[in-house]
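After the C-alpha cells below, expect a handful of questions from me.
One chain of protein is taken out of this complex; the other chains stay put.
Right, chain A next:
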C-alpha cells in the first residue's frame, strides 16, 4: 500500500491518504477502518434529476464524497471493500446525512480520518505500507478425490478453488477405471493451478497430501507440462515444494506450514510465525494447563497479575463495533508490551487465526502458572 500523506499523532485525531495496490492491502484497510471514522474518496452515484420537460432522468455522476463509517464489508475473493455511512460533505447531488456506500478498490486513493489513532492502528498502518513484507505462497492441498487450491498472502489466505470428485475403487478389471478417474481428477487440479497460480507473484508452490498423492500429482503435472509445453510450470519447477499433510482439507494447511521444508521457504512470513506461536500455545496447554489460558476474562485476569509472556489475539477483536471494547483490547496489548511480553496479532484470514478465532480470539501463554485462575469460573 502506498502512503501518500499522513498527518496524525499517537492517541489523537489525524488523517492519512492511502492507495491500496494489492488485494491484500484491502484487508489491511478493512482492519484499519473502524466505525465513526471518516473516509473520503471518489465515487460514482446514480442521481435522479428532473428534466426541463418535467420527466425524470437518472444519471451516473462521478463525485467526491466523505462518509462517516457505519459498516464495512470485505469480500476476500473479489477483493473489494465496501464502506457504508452517512454523507458528511455537502454536495450539489447528495444531501448531507444521506447514506452512501463507497467502494474502495485497488489503485484508488482515499483519505481516512480517525478521531483517535491508537497504537494498534499505527502498527497496522506501518505493516500495511511495508513493501518488503509481501510474499505470496500458493498451496495445493489434496487427497484422492479432494483438492483445495489456496493462496497465502502476508495476512490473507484465499481458497481459490475446491475440487471434489468421487474416485471409483480399485479391483479386478475396474482398476483401469480407477486410474482414469484419478488422472481426470489430476487434470482438473492442474487446470486449477494454471488458472489461479501466478508464478510471477508466488514465491513457491506447495503441493501437500497424505500418502503418495502429492508425488503422483507432481509427476502428472511435470509430464503434462512437458507434453503440452506449459512454460509457466517448466520454468518454475524449482519453486515447487512437496510436503506432507494429513488430509486434503483446508485446515491441514497449518500442518503444512509447520513442516520444516516449507518453513524454510516462507520463514519470515506472518503465516509461519503464527503457526509457530499457536503450536507453542497448544503444547503449553497440554503440558501445564495452568500456564495457558484463553477467553478475554481469563486473559485479563492473568494480565492483572502481570503473568502474560505471549499474547495471541486476532485482528477480528479490534474490528469490533464499539470504541470502549476496542479500547479495552488496545490497552491490554499495550500493557503486555510494557511488561516485556510478546504480542502476536493473528490475521483471521489465516488458518491459525481462524483457529484462534474459534477459541474466543484471545489467548495467552503465561510466565508462571496460575492454578487458582484455572479453577475460577469466569
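Observations on the structure shown:
Everything that follows uses one rule, which is that contacts are C-beta pairs under 8 Å (C-beta built on N, C-alpha and C of every residue); 3 or more make two chains touch, one makes a residue touch a chain; residues count from 1.
Note that in this section contacts and distances are computed from a predicted model.
One chain of the assembly is not displayed; among "Tr-type G domain-containing protein", "AP-1 complex subunit gamma", "Actin-related protein 2/3 complex subunit" or "F264 bisphosphatase", its UniProt protein name is "Tr-type G domain-containing protein".
Only one of the listed residues, A:97, A:168 or A:371, touches the absent chain: A:168. Interface note for the absent chain: among A:90, A:130 or A:179, the touching residue is A:179. In the complete complex, the residue from A:119, A:159, A:246 or A:335 that touches the missing chain is A:246. Contact with the omitted chain, checked across A:71, A:107, A:226 or A:283, is made by A:283.
Within the complete assembly, A:255 is the residue of A:37, A:255, A:274 or A:300 that touches the hidden chain.
Within the entire complex, the positions of chain A that touch the omitted partner chain are 166-175, 177-179, 210-212, 216, 244, 246-247, 249-252, 255, 282-283, 285-286, 289, 294, 355, 357-360, 374.
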